[in-house]
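Note that one protein chain of the assembly has been removed; the remaining protein chains are unaltered in position.
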Amino acid sequence: MQIQYIFELIGTLAFAISGALAGDERQKHDWFGITFIAFITAIGGGTIRDLFLNSYPLVWFKDMNIVYTIFLGIIMSRLFYKKFNQLKLTLMLFDTLGIALFTIVGLEKAQSLGANDFISVVMGMFTAVLGGVLRDTLINKTPTIFVQEIYATACIIGGVIYLILDDLQLDRNINFIISGSVIAVIRIIAVKFNLSLPKFYK
Amino acid sequence: MQIQYIFELIGTLAFAISGALAGDERQKHDWFGITFIAFITAIGGGTIRDLFLNSYPLVWFKDMNIVYTIFLGIIMSRLFYKKFNQLKLTLMLFDTLGIALFTIVGLEKAQSLGANDFISVVMGMFTAVLGGVLRDTLINKTPTIFVQEIYATACIIGGVIYLILDDLQLDRNINFIISGSVIAVIRIIAVKFNLSLPKFYK
Partner (left out) sequence: MQIQYIFELIGTLAFAISGALAGDERQKHDWFGITFIAFITAIGGGTIRDLFLNSYPLVWFKDMNIVYTIFLGIIMSRLFYKKFNQLKLTLMLFDTLGIALFTIVGLEKAQSLGANDFISVVMGMFTAVLGGVLRDTLINKTPTIFVQEIYATACIIGGVIYLILDDLQLDRNINFIISGSVIAVIRIIAVKFNLSLPKFYK
């Protein structure tokens, strides 16, 4: 089994938990609602990427491990949600792992399907962030990518670094780890020091 | 003409009416707005299913009867909306017929395109409920599947029963009627006795 595949499952787990806990804030969602939101959060980004790239079958249609992983995340959320909510930091780290892994997974997939550099970086970022955009839209929140700390930007920077190192013929596995780490480190630093992008309009 | 096809048109009519009346609650939509919402409600679920399954052309692109049926639903809504709104029960029954029929139609289509059991049930449920999710998101309501009585769950149960009976080699038409009826009966009982799924978080 490829190391990337394990990373993808870990990212899926992280996003499923983040989706299941997003419902918690309103306290009103039933079992179906939470399951639905967890799925959308975990597979939404990759699904939109695959629709855009005309890549079929969709990943979760052919790989039941993705589905089992999401159910695992839902069950973990139910069992440990009090802990998880105390441990906002743990959650943020999971989510950070998720976007770091999904960005590179999505970028590599777009590249392998012949997308140019710009589109590959965008598809990597979409894979990482669009599940969260759908989650927030469904629960009528302004998507966090619009109002929060550096998030999608970290994915874009990491994607660009991946492309540069790839151009320099760096080994793909090492590149994956370096670029993914860059994304994670940028996000963590941004959260820790409360950094954000400048507002577009002053 | 297949009996399933007639069922599909009846489901389409029911959803078009439900979409056209959803706009009514706010009283501000014009003719275009209502038409748009009625279409999204009636074809949204099937369209997303077909995009996910890579099944082209989309049903409403090749079959104008679907389109005529939706316009019929819009005209009926305009003529009878006072009656319809008095008769919430009638409407709920139409909607219940819609989800029962669309679930099995969607499940069978996914199966015929080679989807596994899990995905087939999910595609059936998506066909039934996603039009309503889009409708609610467009008019800025929290999608009813998240807050209401047993709804999507009835579709999932009916889908699973269809698969079990299909495995037992039951005739497809009889199976369609039995599984669809299960969905309808569960929904009606849930509404009548105000049953709902347990909240995910206590």
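Letters A and B mark the chains in the order given here, with residues in each chain numbered from 1 onward.
The criterion applied here is as follows: contacts are C-beta pairs under 8 Å (C-beta built on N, C-alpha and C of every residue); 3 or more make two chains touch, one makes a residue touch a chain.
Values in this document were obtained by computation on a predicted structure and should not be read as measured data.
Asker: For a quick check of understanding: of B:4, B:90 or B:137, which residue touches the chain that isn't displayed?
Answerer: B:137
Asker: Determine and list the chain A residues touching the chain excluded from the picture.
Answerer: 51-52, 54, 115-116, 118-119, 133, 137, 140, 142-143, 145-147, 151-153, 196-201
Asker: Which positions on chain B touch the chain that was left off?
Answerer: 20, 23-24, 27-34, 36-37, 47, 51, 56-58, 60-61, 64, 67, 78, 81, 137-140
Here is the rule we go by: only the chains that are shown with their structure count from here on.
Asker: Using mean C-alpha positions as chain centres, tell me how far chain A is from chain B in Å, no decimals.
Answerer: 31
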